[in-house]
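The structure appears right after this line, and notes come after that.
Yeah, one chain of the complex is gone here, protein chain that is, but the others are all in their spots.
Chain lettering (A and B) follows the sequence in which the chains are written, and residue indices restart at 1 in each chain.
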Amino acid sequence: MTRRGLLARLAGRPALRTGLLLGPGALWLVCFFVVPLAILLAYSVMRRGAYGGVEPGFTLEHYARVLDPLYLGILRRTVVLSLATTAICFLLGYPTALVIARSGRWRNLLLFLVVLPFWTSALVRTYAMIFLLRDTGFLNAALRALGVLREPLHLLYTEGAVLAGLVYGALPFMVLPIYASLEKLDPVLLEAAEGLGARPWARFRRVTLPLTLPGVAAGSLLVFIPTLGAFVVPDLLGGAKQMMLGNLVQNQFGPARNWPFGSAASFLVMSLVLAAVLLWLRRRDRGALAREGP
Amino acid sequence: MPERRAGALSRRDFVAQAGSAALAAAGAGTLLAACGAPRPRAPGLEAELHIYNWSDYIGPDTIGQFEEETGVTVTYDTYESNEELVGKLLAGGAAYDLCVPTSYVLPLLAAKGVLAPLDRARLPNFRNVAPLFLDPAVDPGNRFGVPYQWGVTGIAYLRSQVTEPASWGVFLDGTVSGRKTMMDDGREVLGAMLRHRGHSLNSTDAAELAQARADAVTAKGQLAAFVSAPVKGQLVAGDVCLAQLWNGDTRQAQAENPDIGFVVPREGSLIWADYVVMLAGCRHPHAAHAFLDFILRPDVGAGISDATGYGTANAAAAERLRNPVPYPTAEELARLEYQVDLGPATALWDRLWTEVKAA
Partner (left out) sequence: MSARRVPAGAAVVAAVVYAFLHLPLVALTAFAFNRSRFSVQWTGFTLQWFQRLARRPDVLRAFRLSLLVGTLSTVIATCLGTLLALALARHLRRGRRLAEGLLYLPVVTPEIVAGISLLLLFSALGVTLGVGTIVVAHVAFSLPFVAVVVLARLEGIDRSLEEAAMNLGADELTTFRRVTLPQLWPGIVAAALLAFTLSFDDFVITFFVAGVGSSTLPLVVYSMVRKSVEPTINAISALVLVGTTALVWAADRLARGSARA
């Protein structure tokens, strides 16, 4: 009886009920995602403790330091690598999504195979790349067995290996949104274009591509942003010869013992993430309004 | 300085066998290794001990034997670098009893108040410690640390591929370009370059450091990678034929491939010693002291060093090693240098190392 009574009262108060549903999860995310980021932000304007940690005080020197050409260079390199990763993912991902969308009964299997590597441990993925690319690795051994090579190719510890590793981890994020928008594409439009005499390439360029751009935009964001924080791949596949922002952050919390600077660098990454997500949200909402408009 | 290793830390084989059978069926509720029959516990000791050590830096049976003898259950975790250790300790909240920092970290940890002084009366085996490790500058009177193991940085090389590299200069002169590596550690790389030019590897002199940075950039152009202990596998497989590496790790690789040699360059190099310390938050001080005295026993110390390939600070144990690691002679010591904490110069070193990476 009391249970019914409670429920009846809850039913009468939708705001409270929504709060009870929303509350625990939202609270968890606030406590263990938002608050930690706030602490990070606070640390980034405090003074460096001599042995790590922070000391009270307010300073913007750590943000000013990010503007130093040395660190700007690392930032630029990170952004360029992330852009290159995004571009390669697009060039590989779009045709793949197209094939999946038109593969009929194989569709589910193909989708599953694209998603699978994402769910696999990042460490296992990276180790698999090392296993493949080493001088005495699988690829070199296979090419030599086939008589293609005499001397091993140096594949591991190159920029190419870093890019391959980054693309490997990020590709599903590009394929899925593009696939989703291809799915929604109304075939009638393509038939109409064909009826009007448009050739396949023209149909793709004038109809398919423009209508799936939202998917491309979402995919690009989902690839670009996590890549900005990569640090295991550049170390293990790049031979630690170059830094990305992630390595810089890791260093500041490690040997350099400069937590505030590390926090400032983290926040730089985070503000890029935030800007990108907000941009995407605005675009998406405008798109939704436009679709629902008439 | 990542991983100084032993073989697998096999605790108790019967547990493992049982575990492997249960591997597929292992449910959610099983938290830690199933304990066998409860052992009688030595009087006055706590039931547990939490140890945080370098990965593979202990004998395969050391922990198991200690548990058998004392009835204390040991929780054993590992780390890969001093930075990881210091990070965890300074963040607080890592409730360990014992850990194993390298000498140069001791003053920092002592200053931060995270160490607890040892009770020497409970460590009768402390008399086994070699004179070289008594009363070090980083820990006057051995107040906090029990000397554990020591090692040197040198060059591991494949005898069949390159002639013995006598000097750090091999990283600068184009020898086997693309098939050599240096450690992924600014202190090690810049330190070696400083020694190469006849300077201290703890230098804070701007001009000396600038030269070291320039040399390191030259070296980087010829390196396959900056990689520390993981290079062992590549040395054994022959991907890499010249590597800056520690003596103990080289020994482990030698066990797999006898073609590997090791040399300390004539310009001198780094020597380090690790100390087992008790943390201020230690909740099992009696068991901790029992463990410290246990590893100071000659047989136990020898077992550890035989497994890791590093020298033991335990003089009585050193005599029993199957594969001896002789203490450095006075003449060798003159060429070897301990690291010190760089203090305010840490920022400069970090910047130079970042510049090397960005070059």
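As a convention for this text, a residue touches a chain if its C-beta (ideal position, glycine included) is under 8 Å from a C-beta of that chain, and two chains touch if they have at least 3 such contacts.
All values reported here derive from a predicted model rather than from experimental measurement.
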Sole residue of A:L21, A:L72 or A:A202 that reaches the chain not shown, by the stated touch rule: A:L21
Among A:T158, A:S181, A:T212 or A:Q250, residue touching the chain not depicted: A:Q250
Subunit A residues touching the omitted chain (full complex): 7, 11, 14, 17-18, 21-22, 24-26, 28-29, 32-33, 35-37, 39-40, 43, 91-93, 95-96, 98-100, 102-103, 108, 110, 112-117, 119-132, 134, 136-138, 141, 164, 168, 171, 187, 190-191, 193-194, 200, 203-204, 221-222, 225-226, 228-232, 236, 246, 249-250, 253, 262-263, 266, 269-270, 273-274, 276-277, 280-281, 284-285, 288
Residue numbers in subunit B that touch the chain omitted from display: 2-3, 5, 8-13, 15-17, 19-20, 23, 26-33, 50, 52, 55-56, 75-78, 80, 87-88, 91-96, 229-230, 232-234, 236-237, 256
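Keep this in mind: only the chains that are shown with their structure count from here on.
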Chain centre separation (subunit A, subunit B; CA means) in Å: 36
Sites on subunit A touched by subunit B in the complex: 50-53, 70-71, 73-74, 77, 134-136, 154, 156-157, 235, 238-243, 247-248, 251, 253-258
Touching residues (chain side subunit B, partner subunit A) in the complex: 81, 83-84, 86-87, 90, 108, 111-112, 178, 181, 184-187, 220, 223-227, 234, 237-239, 343-344, 346-347, 350-351, 354-355, 357-358
